[in-house]
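Of the protein chains in this complex, all but one are displayed in their positions.
This part shows subunit A:
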């Protein structure tokens, strides 16, 4: 059968199936609000209490006052429930601190490497004397350090911290998790050394040589084991949606990495499709579910209200799981691959609008009338920014897959700008927010300089804004010039130069914000600064309850 006909038939069957699923879910009442399931993240009595550990004790009050609604009698949360949370937090403190500390280190290294490669694109004779400093290597060091080093470590830290809380069970096998983290970071450090010295597997997102990849796989296995064991031994009946996102993401990334790195299996054009199946799924089935899951926990937690519609979040989860996995082929539109493959990926890219809208409607509903709380809570600001950027980047991605837009945007800096909108404006900002929320609980210490959090937010937000807008315009012009056969190729290079310079400006602001962030983190870990609420890690139970439950 003709491939065009086949893909049309496939799309038709898929829509029909979707219609039936929709009718079924309406009949089962799945799209109605379900406050009970959405409220499991709160202890009894806790709903209505806004909470932001990143704020020092005396600044919590304005946030709580602003969040309080008329006619609600505030009463203290159930202490028994809070005890579970304290136990869970204590069991994860060491592993989470390790992951976040590694993440901070890779963030600084990776973003300096990123800024260097950005500068090299408009100053091509900068730092060319040594092989390890050449653009092709330093760019890849940037990618490996920020994707695997920063995002993956911060994501693992968030998962390990959240799951025991959500399951009301202390983390089991914490030592294995620590071992896994050590293996993964050994792998990342070796990979960066290897890439600097020119040893690479040579595919985008899959540069890590497979021999080094074995460390990373072993590390993930060491982490997945304890997570699944904790999940099976949980004390809650209902699994909150964050658990779904996070557990699935852990399983997905491990399998993705193993299949894509299998040595000696993939060659030629088929390797290219595997490459993009992996490359896009790292974003779609690892970074996205981790960050979306984190928003589903932190955002309601900070404002003290359950998410608007629990079932909408489940719909978002399953549509993401089934559509996102097949999106990667749009990176090969017009390439030497079967036509049905790119068509399938374009269709699935458009289907991605469903989970994105489900998420957006849900979050907008939850935040409705409470957006002003961002004035009081810096963590909330990161989460709201990240959530909004998820919608933007995902919608942009869906439309970018369309052939007419892809024709211009493909092979240009426009794609690079889009990738940063997803990985930075969405994922990284959410992770910043999560870290600001988690660390006071992990270290039993308040952030010493709360103003730095605000400063960091604005530097990062303005930096990525300049970066994204500048590079998108430059990339689009580059694409238009390349499609115009009357213009020589070099015109498409010349037109991008001012925008590449703007990218470096935005990038510098982002690096500055990271230096502030990591400096603040170090100050907190080393107990610098004015606010001191307790001793490190081995606090007495009384102080603990006070801090966690107030």
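Worth pointing out:
Just so it is clear, contacts are C-beta pairs under 8 Å (C-beta built on N, C-alpha and C of every residue); 3 or more make two chains touch, one makes a residue touch a chain; residues count from 1.
Please note the rule applied: contacts and distances are computed from a predicted model.
A chain of this complex does not appear here, and its UniProt-recorded name among "Cytochrome-c oxidase", "Multiple sugar transport system substrate-binding protein", "ABC transporter permease" or "NADH-quinone oxidoreductase subunit E" is "Cytochrome-c oxidase". From the options A:44, A:57, A:79 or A:202, the residue with contact to the chain not on display is A:202. Residue in contact with the omitted chain (choice from A:44, A:193 or A:334): A:334.
Within the full complex, the residue among A:91, A:152, A:190 or A:342 touching the omitted chain is A:342.
The chain omitted from view is touched by exactly one of A:42, A:176, A:215 or A:252, namely A:252. Within the complete assembly, residues 2-4, 37, 120-122, 124-125, 128-131, 134-137, 139-140, 198-204, 231-232, 237-239, 241, 243-244, 247-248, 251-252, 255-256, 259, 266-277, 281, 285, 314, 318, 321-322, 324-326, 328-329, 331-345, 407, 410-413, 415-416, 482-485, 489-490, 492-494, 497 of subunit A touch the chain that is not shown.
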